[in-house]
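One structure is given here, and the rest of the page talks about it.
Note that one protein chain of the assembly has been removed; the remaining protein chains are unaltered in position.
Going in written order, the chains are labelled A and B, and every chain counts its residues from 1.
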Amino acid sequence: MADYLNLAGWLAALAQTVLFVAIAPLFANWVKRAKCTLQNRRPPPWLQPYRDLRRLFGKEVVLAHTASHVFRIAPYIVFGTAVLAASIIPFILAEIPFAAMADAIVLVGTLALGRFFLALAGLDVGTSFGGMGSSREMTFAALAEPAMLMVVFTLAMLASSTNLSTVVGFFLEQPLALRPSLLFGLLALLLVGIAETGRIPVDNPATHLELTMIHEAMILEYTGRHLALMEYASQLKLAIYAVLTVNLFLPWGISRTLDPASVGIAVLALTAKLAVLGALLALAETLVAKMRLFRVPTFLAVAFTLSLIGMLSFIMLEGH
Amino acid sequence: MFEFSPAMLVYAAVCSTLAGGFASLFADRWPAVQKFLVFPLLGLSGVVSIAACLAALSGAPAVTDELALGLPWLQWHVRLDSLSGFFLGVIGLITLAVSAFGPGYVREYSNSHYSLALLGVMTALFVAGMQLVVVADDAFAFMVAWELMSVASYFLVAFEHEEAANRRAAFLYLLMAQVGAILILLSFGVLAAHGGDFTFAAMRHAGLTPLWAAASFGLGLLGFGMKAGIVPLHVWLPEAHPVAPSHISALMSGVMLKVAVYGFIRLVFDLLGDPHWSWGVVVLAVGSVTSLYGVLYALVQHDLKRLLAYHSVENIGIIYIGLGLALIFFSANLPAFGVLGLIAALYHTLNHALFKSLLFLGAGALLQHGHERDLEHMGGLIRRMPWTALFFLIGCLSISALPPFNGFVSEWLTFQTALQATTLESGVLRAVIPISAAVLALSGALAATCFVKVYGVAFLGQARSRKVRHAREASHGMVLAQAVLACLCLLFGVLPTTTVEFLSRISVDLTGFGVTAATRQGWLWLTPIAPEVASYSAPLVLLGVLLALGAWAAVYFSSRKRRLVQPLPRRDAWDCGFGPLTPRMQYSASAFAMPIRHIFRPAWRLHEEKVREMDPQLSTRPLQLRYLMHADDLSWQYFYLPVERFVQGAARRVGRIQTGHLRHYLAYSFFTLIALLWLIT
Partner (left out) sequence: MTAYADLPLIEQLIRTFAALILVSSFALLAQARVVAAIQVFAWQGFLLSALTALVAWNSGLPHLYISAVLSLVLKALFIPWLLIRQSRRLGILRDFDAVIRPGLTLMAAGTLVIFCYNVVIPVREFTQIVTRDAIAVSLALVMISLLMLITRRKAITQVVAFMSLENGLFFAAVTATQGMPMVVELGIAFDVLIAAVIFGVFFFHIRDSIETLDVDQLSRLREMDE
């Protein structure tokens, strides 16, 4: 850890975090565009999410009579934890000092902190929709947690570390190998990511006023900059899960030095990987229909079973 | 020549507690005694206990002493080592907080006909009993102090004795406590029989055969588990904790359960010697089941104190998971990781004491000023009781294991220990430990769900009953007590390195091994195994959260300055355009937990009742709908009822020899005499 705890390392990590936060809406928009193209609709312009955010930041904030301080603090905490989580994960540079600040389990904890406040905000105004969203969000997050942890465990057992930078470094140094444990870990993480970021078939990010909505129900009462922060945080969360998936399981191309050439390659590689993942997500969302609410536990049980088989096959089949 | 020894601090603490108890004898005549003498003395005892804890943890060797108490030939042995010092410190912290909380809380009783003197005396005896248990160095003193603790707490549970339910709960508690005490006594008996003496020093050298060691371990696990509340021996907890006065609930849940954990650690890690790996697996399994069971039952409760009691069960499970991992690693001869498990368990012990006491004190404040224990009647209390709401939120965040609070650190350490399962030889253990870690993750996430429910329903939204709508903020002392505990929750969450260093000393004393790598990178980084394996920097995570709060504060105050008179505009809630909000439209606690109830349905036996009153004119339109739900503990059905049936059956069979004929009884004596004579020849 100590060898990259120098000033340049910190600055580079900071710059990387800023970049992450800056491009997160772009990735969300890429998914949206790909989906529109697939469904023969006209896609929104590339910079549409930024325009939306600017518009929302400029609007007046209106509070419900029953809203308390929790309601006003929550957007900042939700957004702050998302930024914190974004700063931890290897993005363009593999080895960043921020990764030593918090390992994979802290990452899960940080996201859970944001979710806690998001759910409280949903309950705060006292509407039925908000409570409904909070209740569902917390339930499904709780069910996703064991699968997520099992994936972390499989990775950590393999690389004997929970430090995300070390894990990425380990995979880069290893010769390329086909590991069943990683295969199932990847699948499980994809399923967990879909559930946690509220994509189809668990939740539909594009609709309001549907009886099965989860995330949108919690933020119904938000306006102005509060709503902007909430929307931004959910775009960040999508980008976090996407980057985590591609960089942990397909780390090739990520830069291990600050050398401009390798950073350039890393940017290109990451763009390509994210573009493919985004397109795949859009394809899946086009092909699959939204699930009935009480099918979601089954969906998450599949994720857990896959992660469990991943862990077991690591122990049984890769025990060398 | 007077020589200072840390043992003096212990005596001073106990004496101060007992003096408080004595003073409270006059509390019925002069109620001011409570405020100016009883609780200050209790607080003093807490401070002195903390001092003793610091003295014991400062690296000084263990102090032993003999007291000329008890029977003339059976003196009480006292020993203050780092383990007892640590638990003394936990007792001291909570006692201190309770002494600040108490005066405001017991004022409520001065108008009732319950005796304040009894409450004071029993509280003092209870605390003194706990303080003595952790320093006792022989089985005799231990059991006397243990019984003092149990019996005194029985009176406290039964304090509001006019309600039959309370008397029943107290009786159940006493019964379980006594059965547990007998099992502990038997466990010590096994050790004493082989060690030749009742002192712990002799027991350490008992040199038990594996079979006897396993017997002693099993008895100890059950005996201490009854007090600690492992499943299925936990049933007294959700009955007894809600009915005791709230500051006593804080002591019972925060401290007394920890004293049971102390007893278990003392027995297994200190007295019994080398553990067997199967013990670790048993403890791990018990811990996993207990934590999941506890949180699942907590989720379906709507009585706040009962819910908190079930969360105590969950947290005891987490502590036992840590202990089980420690046992597995020690028996596999990997002490470096075993130590980590032990430290994780001790850390969680401290954390649970802090946040659970905080939450019980908060519940006490709600009970006194909102007159409500039922979540379904609360709501909107954040506006009526802002300080209590703030500290309760910190308690909720801590117990939900969210960074940067203390609950997260100990669960993180437990996960890190579990991750080291790859180093184990046995493939089965390597596969089983991650599964139990997944159970831990599930129960942690469910706990967060549960506390979103508690906080959202109790403090946010609109008030659901008239009494709650007119609640007042708690008195200064009560708020202060919560503030202290909340700050400690944050402090122990942000400075884990220092804490782990202290806890490492306990482990060195007990097992001869400590952690070396955990704090090597300085106070900023907690690296339990090695920096490249895992690291956590709580201060930096706190910094991140504070930056987010700072952004809010900046926006908040700048907007205040710009529009001095105009705060943010307030309108009716949008709510997708539905009509104006009423309190009845809010999600209730039962509604919030409904998806969980649906998914984990087989875990409970739910009694649901829907009462529907129809409009006489229009038979399809209901006038009023009422929904009642309560969950029966499955352990009654599957554990206690079969046991009861078996005991009844056995009693009936044994009862047959009671014929009532004098000649039969004479015949029994006659045959017994002959059998005995035959035996001794």
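In this text, a residue touches a chain if its C-beta (ideal position, glycine included) is under 8 Å from a C-beta of that chain, and two chains touch if they have at least 3 such contacts.
Note that the coordinates shown come from a computational prediction; the quantities given were computed from them, not determined experimentally.
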Quiz prompt | Hidden partner chain, touching residue among B:313, B:435, B:506 or B:596 | solution = B:435
Quiz item: Please identify, in ascending order, the residues of chain B that touch the omitted chain?
Solution: 427-428, 431-432, 435, 602
Quiz prompt | Residues in chain A touching the chain absent from view | solution = 174-181, 183-184, 298, 301, 305-306, 308-309, 312-313, 315-320
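Basically, only the chains that are shown with their structure count from here on.
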Exercise. Could you give the separation in Å between the centres of chain A and chain B, each centre being the mean of its C-alpha atoms?
Key: 35
Self-check item: chain B - residues contacting chain A, complex
Solution: 379-380, 382-383, 393, 397, 400-403, 408, 412, 415-416, 418-419, 421-422, 427, 430-431, 434-435, 437-439, 441-442, 444-446, 448-449, 451-453, 455-457, 459-462, 521, 525, 527, 531-537, 540-541, 544-545, 547-549, 551-552, 555-556, 568-576, 578, 581, 583, 585-587, 591-596, 598-599
Quiz prompt | Complex interface listing, chain A residues touching chain B | solution = 1-2, 60-70, 72-73, 76-77, 79-81, 83-84, 87, 100-103, 105-106, 109-110, 112-113, 115-116, 119-120, 122-132, 134-136, 138-139, 141-146, 148-150, 153, 156-157, 160-163, 166, 208-209, 220-221, 225, 293-294, 297, 304, 308, 311-312, 315-316, 319
